[in-house]
Structure formats: structure tokens, C-alpha cells
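Notes for the one structure printed next.
For this view, one protein chain was removed and the others were kept in their places.
Residue numbering begins at 1 within each chain, and the chains themselves are lettered A and B in the order written.
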Amino acid sequence: MRPAPATVRRLILVLMLVLWELVPRAGLLPELFLPSLLKTLDVLVRNWAEYGHALTVTLYEVVLAMLIACGAGILIGAMVGGLSRVRQLLLPVFSSLYAVPIVILYPIFTAWLGVGSQSKIAFAGIYGFFPVMLSTAAGIQSIDQNFLVAARSMGASLPQQITRVVIPASMPTVLAGLRLGGALALIGVVVSEMLTAAAGIGYLISKYRTVLDSPRVFAAILMILVLSVLFDALARSVERRALAWQTAGRRDRQLPVDKETYASTALPA
Amino acid sequence: MQRVANLSELRAKEAQAAAIEVAELSHVYLGREGKVPALEDISLDVGAGRFVVIVGPSGCGKTSLLMMMAGLRRPSSGTILCAGRSIDVPDPDRVGVVFQEASLFPWLTALENIEFPLSIRRAPRLERRRRADAMLDLVGLPGFGARYPHELSGGMKQRVSIARGLVQDPPVLLMDEPFAALDEQTRMTMGHELLRIWSQTNKTVVFVTHSLTEAVYLADEVLVMSPRPGRIIDRVEVTLPRPRTYEMMATDVFGRLRERIWQKIRKVN
Partner (left out) sequence: MVLAAWEWLPRWAIVNAELLPPLSDVLAMFFTILGRSQVQEAIGVTTGEVVLAFMFAVPIGAGVGVLVAESEYFGQIFRPMLFYVFSIPKSIFLPMFILVFGIGFEQKVAYAAFSTVFIVIMSAAAAVESVKADHVLVARSYGATRTQVLTRVYVPSMLPFLLEALRISMIFNFTGVMIAEMYASRSGIGQLIASWGENFQMPQLFAGVVLLAAAAIGFNETVRWLEARCSAWRT
């Protein structure tokens, strides 16, 4: 009798945590490479002042970056999606630009905005912008025209068509895009903090790596892991709640086969 | 306008007048290779309370004609009057429309879908609920109000769509191949149901279909259209008594009527 997949998943998770604790203790891997889980947690709790402060810096940057990414993304995405002339012009350009690793722009940001939070926010804002923009555009463009005809036949004015039809109909795609954009904003902040920074969790990772203080490094890594999983879970639950009306078949369990969608569901870095 | 003594007199006057008058309607649109005549010199009168069916081959323009009657499209020339006034924007108070794709909004429940035209007009909540419930009963789906469209079968979706078209109590109901996407058995059931609803509400119905059988079964009068450019090439009065029954489909009269329509269509092809 095979155990249910969900159970296997949880078992794997538990197993990984256990291994994290035991493997270094048993000396199978040097503590330098992988400090034991308990030691990592211990370090985290003991130095909570430092880590807490880093957390606030990082969160501050992430929130602002998300606001920029989602706000601008929705606005420009709506324009691109709604106006076919704009779309025809811009979409191929954005498609090609997707191939370029945005990381390489980061030194430009540090040169312009310095090493503080602004460069991180700007960089991560751009990082998260693209999926939001592309999803919003796709969501608006792919609305079933029949809905709009039906609404018109019932006497809906243009503003009403937008608020009562366009927005609810494009919600699923837009929300998925927001989730991705938010996750990418987080990734952008972490990467930029690791590269050149003076504060934040990413900065802690780099700082303690150079002095080979593994437990501290891993404490910071653990914080990021928890943050990103939490954000993802939160975003998904919001999505689920808002989209309670969707058919069962559309849930995330299926890997999307359409190339544009799955390209944009995956995050480089 | 003459002054009338009371509302019932006014209604009586309206009822006597033809519900729909189409006069010398022609339509030309710009295709890829220049102007394409879609409809040519269509004139017809639909008496109040009648059930008229329009049949014709694909592309003959019957859907376009219906869209124009609904005010969703403007003809190149000619006029359409509904209850004495011209119709050039959608007016759900006078004309209700049922589409082939039920076009129910998936993010609303069945009841909310039916209420939609009323909520666009900002009708008070209780009033909306009351009317929508009444419609739900009328179409034979009491208690299904809280279901979402994805939980309903094809036939049920069309019933909700019909309820939505009727919720504002328009004197005219236009239906564009509403049963085309249903399987044969559901089609027959729905046709029967439609006749019941029609007899209970005394609406004027203009129904477009491909199916000759359906046309003869449902109609008081069948208008036959030619292929593009669409013209009315025959008007067949269906003399079968009402209420119609399935058994009538096997009678000679039925067969002859259908044969006549079929021959007309064949000849023009």
C-alpha cells in the first residue's frame, strides 16, 4: 500500500530536517559546510537583535519593491493588454528582453543610487515588474469577448463593463502574476543585498560567509527560506480565497503546457 | 403622442402594434477584399406575442440580423423598430438576449448572474433578489441559485441564461442558436421547456437556428434566409396546434413543412 503523496511530501520534509541535524553531528559533513540545525537555530535566537534588525531592513525593501512592481505592473499591463496597438509594439520587445538576466543591471543601480536601500528597491522593483505586467496584459487580452457582448446586451456602460466584467474575468491571471511578481521582488532584494549592501539579511549572509561563520550564515539562509515559503503560502491562499468560483481543474497541480504561461511562472534565480 | 386614459390602455396599444418592425434593412461590411454585402433588403414584421424562427445556412447573416435587433450592431441602412421606437443601443427593458454561449459570468452564482442586468441599473437589493428568484422558478431551477456556472450542466446554464434575459420583463426575447451547443436529447427537452416558458409569459420571441426540425417544432412562423447576401426567401406559417408535443414531429404536416423549407434552402444553394 503506497502512502498518499501528501504524506510522502511531509515525510521528505521531516527527513530533510532530521538529516540537517544529524549529518553534521555525526561528522559525515564538516560543520563548515553544514552546521547542525539546532546550532543554527540557537545562533539565530541568541543574536535576535541583529537578525531582527536585518529582517526589518529587508522587509522594508521588499514591501516597497512589491508596491512598485505590482502597481506599475498592473497599470502598464492594463494598457498593453487593453490597447492592441500598444501591445503589438511592446510585447515582442518585452519577450526578447526576458532572455536577459536582469542581475547584470544591478551594478548600474548601485552606481546611480548607492549601496543603500534605494538601489535594492529600484532593482527588485524592476525584477518583479515584468511578470506582473505580462500577466495583467495576458489576463486582459484573453478575456472571452462573449462576456463583453453579453454585458453590453444587458445595458452595461463602458465603466460598468470594466469594473463588472473585465476586472473579475482577468482576476485569476492577474493574481497569479502578483504572486510571481512579489516572489521575484523578494528574490531581487535578497540577491542585491548579497551582492553589495550594508544591511539586510542578504548582507548578513555575505558578511558571515567571508569570516567562515557557518552557523550565522545558515541562520540567515533559514530566515530567507521561511520568508519566501510564507509569502508563497500567503499569496496562494489569497488567490484561492478570491477565486473560489473556479473549476476544480484549474488548480496549480497541473504543470501548464502553454509556453508563455510556464515561462512566466518560473523565476530565474 | 396621444394621451391615454390609463396604463392598461397604453399596454393594449403597444400589444397591438407589431413588436418588431424591420424595414428595408441592408448591411454591408468591410472585409479583407473590399465591401461585403451581408444582408440585403430585409423587411419583416413580428406580431406581438408571436414565436418567430429564422433559419438559414451558415454565414447567411441571421446572427447579424439578430444582433441588430438587439441594438448591439447598427445596420448600414434601414430601420428597426421595437414596440414603436427605434433601437440602436441595447435596451434590456425592451429586448432580452440569449446567446449561444450561455455567457454566464463564471465568478457569479446563478442567482447573481440573473440579477446582473438589475444590478447594473442599481435596482434595490430586495427587489433584485425577488425578481431573480421568480425567474429561477420560471425556468425550472428552484433552489439552484447558489450554484456557480461550472457546477451546472449545459442545459441548466442555458436556463439561467434565459432567466437572465427575462428578468427585466422585456416584451421581446431574442435567442441566437441557444441550444446549438447541447446534445440532441437536451435540445429537445429545452425546446419543450422554452415553449412552456413562452406560453406562461407571452413574450415575443425571435429565435435563430440551424435546425429545421427545431424551427418547425417551435415556431408560429419560420423565416427562411438565403446564403450571403442574406435575404428572406420564404415565410412558412406553421399550422400545427399548440401546445406542441413530441408526437407532432412524426406527423405528415410536420414532415411537409420541413421539406418545404429544406427545398427552398437547397434551391438557392
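Quick notes on this structure:
Assume a residue touches a chain if its C-beta (ideal position, glycine included) is under 8 Å from a C-beta of that chain, and two chains touch if they have at least 3 such contacts.
Nothing here was measured: the structure is a model prediction, and the numbers come from that model.
Within the whole complex, touches from the chain that is not shown fall on A.
Here the missing chain is touched by one residue of A:26, A:45, A:105 or A:198, and it is A:105. Among A:55, A:121, A:156 or A:186, only A:186 touches the chain left out of the display.
Where subunit A meets the omitted chain, the residues involved are 2, 5, 8-9, 12, 32-34, 96-108, 110-112, 183, 186-187, 190-191, 194-196, 202, 205-206, 209, 212, 214, 217, 220-221, 224-225, 228-229, 231-232, 252-253, 255-257, 259, 262-263, 265-269.
One rule holds in what follows: only the chains that are shown with their structure count from here on.
Between the CA-based centres of subunit A and subunit B the separation comes to 49 Å, rounded to the whole angstrom. The touching residues of subunit B, when paired with subunit A in their complex, are 70-72, 90-92, 97, 99, 101, 103, 105-108, 116-117, 120-121, 148, 150, 164. The part of subunit A that touches subunit B in the complex is made up of residues 144, 146-147, 149-156, 160, 164-165, 168-169, 171, 245-247.
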